[in-house]
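With one protein chain held back, the other chains of the complex are shown just where they sit.
For reference, chains read A, B, C, D and E in written order, and residue numbers begin at 1 within each chain.
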Amino acid sequence: MKLGLLTAAFPSLSLAEVADWAAANGFEALEIASWPSAGAERRRYAGVCHVDVGALDVRAVREVLDSRGLTISSLAYYPNPLDPDPAVRAHAQAHLRKVIEAAARLEVNLVGTFIGRDQNKPLEPAFADVLESWPPLVKFAADHGVRIAIENCPMIFTDDEWPGGRNLAYSPALWRRLFEAMPGETLGLNLDPSHLVWQFIDILRVVRDFGSRIYHVHAKDLEINRDGLYENGVMSVGMGWQVPRMPGLGEVPWNRFIAGLIAAGYDGVVSVEHEDRAFEGDVELVKRGFLLARNTLRPLLV
Amino acid sequence: MKLGLLTAAFPSLSLAEVADWAAANGFEALEIASWPSAGAERRRYAGVCHVDVGALDVRAVREVLDSRGLTISSLAYYPNPLDPDPAVRAHAQAHLRKVIEAAARLEVNLVGTFIGRDQNKPLEPAFADVLESWPPLVKFAADHGVRIAIENCPMIFTDDEWPGGRNLAYSPALWRRLFEAMPGETLGLNLDPSHLVWQFIDILRVVRDFGSRIYHVHAKDLEINRDGLYENGVMSVGMGWQVPRMPGLGEVPWNRFIAGLIAAGYDGVVSVEHEDRAFEGDVELVKRGFLLARNTLRPLLV
Amino acid sequence: MKLGLLTAAFPSLSLAEVADWAAANGFEALEIASWPSAGAERRRYAGVCHVDVGALDVRAVREVLDSRGLTISSLAYYPNPLDPDPAVRAHAQAHLRKVIEAAARLEVNLVGTFIGRDQNKPLEPAFADVLESWPPLVKFAADHGVRIAIENCPMIFTDDEWPGGRNLAYSPALWRRLFEAMPGETLGLNLDPSHLVWQFIDILRVVRDFGSRIYHVHAKDLEINRDGLYENGVMSVGMGWQVPRMPGLGEVPWNRFIAGLIAAGYDGVVSVEHEDRAFEGDVELVKRGFLLARNTLRPLLV
Amino acid sequence: MKLGLLTAAFPSLSLAEVADWAAANGFEALEIASWPSAGAERRRYAGVCHVDVGALDVRAVREVLDSRGLTISSLAYYPNPLDPDPAVRAHAQAHLRKVIEAAARLEVNLVGTFIGRDQNKPLEPAFADVLESWPPLVKFAADHGVRIAIENCPMIFTDDEWPGGRNLAYSPALWRRLFEAMPGETLGLNLDPSHLVWQFIDILRVVRDFGSRIYHVHAKDLEINRDGLYENGVMSVGMGWQVPRMPGLGEVPWNRFIAGLIAAGYDGVVSVEHEDRAFEGDVELVKRGFLLARNTLRPLLV
Amino acid sequence: MKLGLLTAAFPSLSLAEVADWAAANGFEALEIASWPSAGAERRRYAGVCHVDVGALDVRAVREVLDSRGLTISSLAYYPNPLDPDPAVRAHAQAHLRKVIEAAARLEVNLVGTFIGRDQNKPLEPAFADVLESWPPLVKFAADHGVRIAIENCPMIFTDDEWPGGRNLAYSPALWRRLFEAMPGETLGLNLDPSHLVWQFIDILRVVRDFGSRIYHVHAKDLEINRDGLYENGVMSVGMGWQVPRMPGLGEVPWNRFIAGLIAAGYDGVVSVEHEDRAFEGDVELVKRGFLLARNTLRPLLV
Partner (left out) sequence: MKLGLLTAAFPSLSLAEVADWAAANGFEALEIASWPSAGAERRRYAGVCHVDVGALDVRAVREVLDSRGLTISSLAYYPNPLDPDPAVRAHAQAHLRKVIEAAARLEVNLVGTFIGRDQNKPLEPAFADVLESWPPLVKFAADHGVRIAIENCPMIFTDDEWPGGRNLAYSPALWRRLFEAMPGETLGLNLDPSHLVWQFIDILRVVRDFGSRIYHVHAKDLEINRDGLYENGVMSVGMGWQVPRMPGLGEVPWNRFIAGLIAAGYDGVVSVEHEDRAFEGDVELVKRGFLLARNTLRPLLV
């Protein structure tokens, strides 16, 4: 396994600047934020464009990476491809296709994204949406030789995302249904263990049960605010007691998690996703957050 | 404390028949189902009418109870008083007022119900609904010398109740806000510990923190299906892993719970609410379920 | 479910005497010890003959039970039908057939026994023995309309039973193989949760996974001597730290276990098996042990 | 084992009245409060005189007990025999001798008391006091054929008892030293498991390690107020978070505790000591507390 | 946050020698032992003088630090300012004032000390002492622009410190009273999580509840000797089962603790306090202890 990072946490830096810092600080791979270069959504932790897939200069991108000894773990574009607004939905899917094409041209062959969800629909009609929209996307990716790693985030942290969250693919039962409905090797997981902590889902069993479907790994941690849990309970879903932290500061058992990945034969990138508010605000703080993550994970990634 | 039961589990028996059986089997109080005699909702565990508050014969009801040495713990009517359909909402509130009047006339002075919720609204607008509809209801009850015990059930067990559930009053944070918004002694809790189990909310702390607000107690247990929790996680809220059981068959620590109630000065009724599917189907099975509950609770209620 | 007891703990009493005491003390069923009337093995807790299947007087036996309002839960004969000594093995199988015939004639239709094991063979050759010897026995039982409940005891408590124990059917993996190898409804489990405690096997999951195969239940508890476990570890298998106790005195969670049985649809007998050395030595002590078990289980069996 | 109660919780009733109620409610033995009939200390739960050892009428006392089928488990006198005030100390020891004599004359042969402590002395000088004062008391008891059961209460619940508490015999290390310093069979424990809960001492290990020294058992439970523990920590010793409760309402594992006693061969009385403030104030409440304790313990004492 | 160390563990080295070693081994700050240069107490871990506040050469001290790129986290002087001996008490307070003055002159502006306690007084009179002696000290510090960080050690490890310990400020309840009695920003905590382990006080809740009052942090770990706890129980307070260890060798969850500090906005020094007897005896061993602490903490302090 290699240690990487998701570039979205550095919206003010160029890809070359991110690559400079990452390579100098022990990271070996970048997961490159690939939102549209203009008009992207303004959601927290999103909308960053470190590779403009609409005007892709393959050679320039590869030069940035190669010259620093870095690889690209995947292109990252996490919109809601099933947004209730048809225009937003269409735009997201169209851009997702561009990202897939870019991944093929860059020979990365892996795109990280969300399955999305019309947050206003209950589970079954929301799932029906998936079955309508996603098979063509999967076929498109397969035709380009690109695999898609779906992140398992419920995408519900604020009232704006209530009630269903903007990403349906958050539980073992749903993954199983997705993989049955869209067989083949194209669709897999971008597994982020932090989302399992707040769902009270056994992380190690997920790694055992879905090992061969893990195409990418997000390293993020989660602290449960126990007073918040007492006050609000699990009915409040993602709001009130789930605190994203840098890896090593929360409840993910990183040694056992990495041990499980090794046993499952995973040999890809562990990509640090930075959403810890204690390490935000200026670039130096963001970097310190990444360093802490590196210090946690580096000893386990030999 | 006394041991009681909620009569709604015996829809096919008359009040007198329920009273006969209860008194003969060690119960001391009835929580009488008071849905409308006609046209009531057909929700599972609801719609039962053991006292017709539209045509109340106070003397007859009291005679049924007194002759068997039983008391009434409260009148029970659990609709959604904030139903999104204005007609349903108006009907529920109108009937609730009749139940309150009946409780006053019967000198029971306690009504158990739900705060309700427009299940389609997020928390804050749903809470605004409460603040609009409930103060007049609380005043009506206070004017009749009747207290209202709100059950803490999230009322979300099926897709029909998705996404918000039909009862907003499910967490300490929300109870606190409710009691602050509607001060006075009229509003309190009908505390059912089973709902706290599946919300991962500390039952004993609830008893300590809200002791003086506990006006009635529902004895119901909950078994967590651990495989279901793994498959679905807490995002699935009330669906997929929460199994209502008779008291003694689940994860509620009854001795510590009753100990807390004693310490909090609660001296009302512990009323068994029967929603265990393993003891349903015919009246004999239902009775066996109540007997198991009695065997669990009787030794603790001296 | 009914509460019963295994009569083998009363070797000095007649069946009528056992029935007298059991009926007078809240038991509803007997699991009748059916070892040969003469020449039986002298193993602790074995060799007792309360029904002489070699000279069966059906009417007399039924009269003893019926007159006291008791039923027979099963006939009990727990030898090693796969004893390494061919003579012992043949004798055990021959007598087992007689017990099966008796169960049919008595209309009990259930026999509790061990699958047995040549204790000196490793797992696979020992399992091969089972596949050779048991199909004819199963067919014999099926032909008589009798089901066989295999107890899940590893039968290794002393050096005499070392190294393999005298009963192969002790784990979920082995039960699964047995039921696959001998399909049909004849073979099931006589589930004793105490043996799962010392094997560190999740009791509640066993009930969920094998619910329909539970034909009979032994109520016995187990205390783990933690100092003994430290000294010897699990390599010492059944020797050194497993202390059989009356139900309620050990680590079996009886409420959750019975709750699981109810949910699984089990409606047979929970039969107390008495192997608690603290309640042995004279008949009065033995009876006190049974009373303690009754006090633990009776409230849960409604 | 038999179920008994300590009569001190009924200061306003006569011995005969206590005996009436106890016998009618399933108790089999009394631990009789034997403080001086006049001038006794006014400590909470102390100072009660149900047998006036200064004017003992053996026949009358036995008649009260025998006529109701009760036995005496021990005479109870729990002063501080090592009080820093020499007069108080002398008086306590003098009265203790009278209680011993009374126990001999009543053929009870067991006295429950405290070892006491000069609360102002650190451990070693306090222990030296014990070695000076107690050997003659032990000899006196032995000469009368009476055994002494020392309760393991630290006797520190208020500032008045600060800093050392008024009873030194509260831990395994101290019991061991006491029994080594005063060998023979006269001195043993009146084991109250509730005091071990708040000392975080393993109850079951105590039963295993000191089984033969358990001469009497107090059944009392303890609830740990977890908020109080957070606020004050264990430096506050007995003040701020230890809540005495009736057996069954706290953290003592009664089934495992009784199981341990059975295995240790204890066959004496389990005597309910009532110090639960939720069941005090009038005699009816006190009785309800005892009934709850009885309901908890009765099923385990066969 | 920066990594520092308390120089008191190097009594035989000069400040410059300590600074040399610390800077060369990854430490960024020193907490300088500031006991009187002569006549200081001879308590273990105390009495060391690395800055002679009675003859302070500001420029020389700063030169030692600056030249090695180190900062001073605080001046450390941990006497008992409320010693029962008036002379000792007066001397301690007088020297404390000198240390405060020195901290101001050195522009460190932080002094770490104990609140102290007359160990022979119960809590309330001991607290009254605090209220009498401390307001002038707090005012003195405030006048000099210096904050005081009170360490939360109960200071009771031997009979000499029995019964009350020599530092009253050991629990949340007491800190809360102290901060209410002496409002303003002068007084805060020098939080040492190891003392919370042996008081069974939730470390993470302390960080949440008192975050803004944490002015300095001591990194020390604690191992609970479970056999010692069984033998002695918590009545023995600090004696018999609490083993100070280097950070990483005990029960403090360092990642969660540091995570809490980050979330609380703490950005000061984490100063390793060395009291691990397994790493004492010669300077090399002491250094190895510090290195182990550094290896534990360094990855978390970015």
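To be clear about the criterion, a residue touches a chain if its C-beta (ideal position, glycine included) is under 8 Å from a C-beta of that chain, and two chains touch if they have at least 3 such contacts.
Just so you know, these numbers come straight off a predicted model, no measurement behind them.
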Could you tell me which displayed chains border the chain that was left out of the figure? A, C, E
Among the options A:L13, A:V88, A:A142 or A:L300, the absent chain makes contact with A:L300
May I ask which residue of C:G4, C:G164, C:G250 or C:G268 touches the chain that does not appear here? C:G164
Touch with the omitted chain, as defined above, among E:L56, E:A142, E:M239 or E:A278: E:A278
Using the touch definition from the top, which of A:R44, A:K139, A:R256 or A:R277 touches the missing chain? A:R256
Of C:G4, C:G116, C:P154 or C:P299, the residue in touch with the unshown chain: C:P154
Using the document's contact rule, name the residues of chain A that touch the chain not shown here. 208, 255-256, 258-259, 262-263, 298-300, 302
List the chain E residues touching the unshown chain? 223, 227, 243, 245, 248-250, 278-279, 288-289, 291-292, 295-296
Identify the residues of chain C touching the omitted chain, counting contacts across the whole complex. 122-124, 154, 156, 159, 162-165, 170-173, 196, 198-202, 205, 229-237, 240
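Here is the rule we go by: only the chains that are shown with their structure count from here on.
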Shared touching partners of chain A and chain E are none
Identify the chains adjacent to both chain B and chain D in the sense defined at the top. C
Based on CA centres, what chain would you say lies at the far end from chain B? E
With chain centres defined as C-alpha means, what is the inter-centre distance between chain C and chain E in Å? 63
Touching two or more other chains - residues of chain B: none
Classify the inter-chain contact topology: is it line, ring, star, complete, or other? other
Go through the chains and record each pair that touches. A-B, A-E, B-C, B-D, C-D, D-E
